[in-house]
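Here is chain A:
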Amino acid sequence: MSGLDQIPVTIESSASCSARSRDFGNAPAVLNQIRDALERLVSSGEETCIDLNAMPFGPGDLERLTELLGTGEAEASVEALGPTRIRETGIPGVWLVDYLNAEGQRLTLHVEIATVPQILRPQPQDLACAIERLDARLTRLRDPAHSPLSS
Partner candidate 1 sequence: MANLKTPDKTLGEGLREIGLSRRGFLKFCAATASMMALPPNLVPAIAAALEQARRPSVIWLSFQECTGCTESLTRSHSPSVENLILDLVSLDYHHTLQAAAGEAAEEARLQAMEANRGQYLVIVDGSIPGPDANPGYSTVAGHSNYDILMETVEHAAAVIAVGTCAAFGGLPQAKPNPTGAMSVMDLVHDKPVINVSGCPPIPMVITGVLAHYLTFGRLPELDAYRRPMAFYGQSIHDRCYRRPFYDKGLFAESFDDAGAKLGWCLYRLGCKGPTTYNACATMRWNSGTSWPVESGHPCLGCSEPGFWDDAGFYEPVSVPIGVTSKTLIEGAAVGAVAGAGIAALARKAKKEAVANRQPVTIDELEQKL
Partner candidate 2 sequence: MSGAMGFLLWVKGPMFNIALAIFAIGLIARLVEIFLLGRAPNYAEPRAGEWGPGLRTMLSRTIADPGTFKRAPFNVVVGWVWHIGFLIALLLFIPHIELFKGVLGLYWPGLPNPVVDLVTAVTLITLLATLVHRLWHPVKRRISTTEDYLVWTIVFMVVLTGYLAYHRLVEPYPLALGMHILSAELMLIMLPFTKLTHIFTAFIARWYNGAAFGRKGVQS
């Protein structure tokens, strides 16, 4: 035999490894930052966005943070440049916005403190041509020469 069997191997019970929920204590700091932002939203309507990707989290910190924030009622998804999943947390006005690429990998993860997250709102430039677009459809409706819209 090779010398492999001479290497001492100890097997630790899986319970002692997996049951140990570990985090590095960074969640409370972010929660305080969110609290500050929430105060500003309530008092002056100022919105804040925090990039969780830029946080020096250790393993378990992000899970701890999302667990502490909880889950709210609203959930939405935007399909543009891959999916973006928006979830309200248990704290009203605090949203988790998860930007994913087409392969489902995370581009970045934001906490948005706002009444409605930015990406859910129609974009100003799009809004500017919204009436134009609807008018075009109305014209087509009134004009019998055109067949009803299919789209």
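Candidates were picked such that all candidates are chains of the complex that A comes from, given by their letters.
Rule of thumb we're sticking to: contacts are C-beta pairs under 8 Å (C-beta built on N, C-alpha and C of every residue); 3 or more make two chains touch, one makes a residue touch a chain; residues count from 1.
Everything numeric here is computed off the predicted structure, so don't read it as measured data.
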Sticking to the defined contact criterion, which numbered candidate from 1 or 2 is in contact with chain A in this complex?
1
Candidate 1-touching residues of chain A, taken from the complex the two chains share
22, 24-26, 48-51, 53-59, 61, 78, 80-82, 84, 99, 101-103, 105-108, 110, 118-119, 123, 125-126
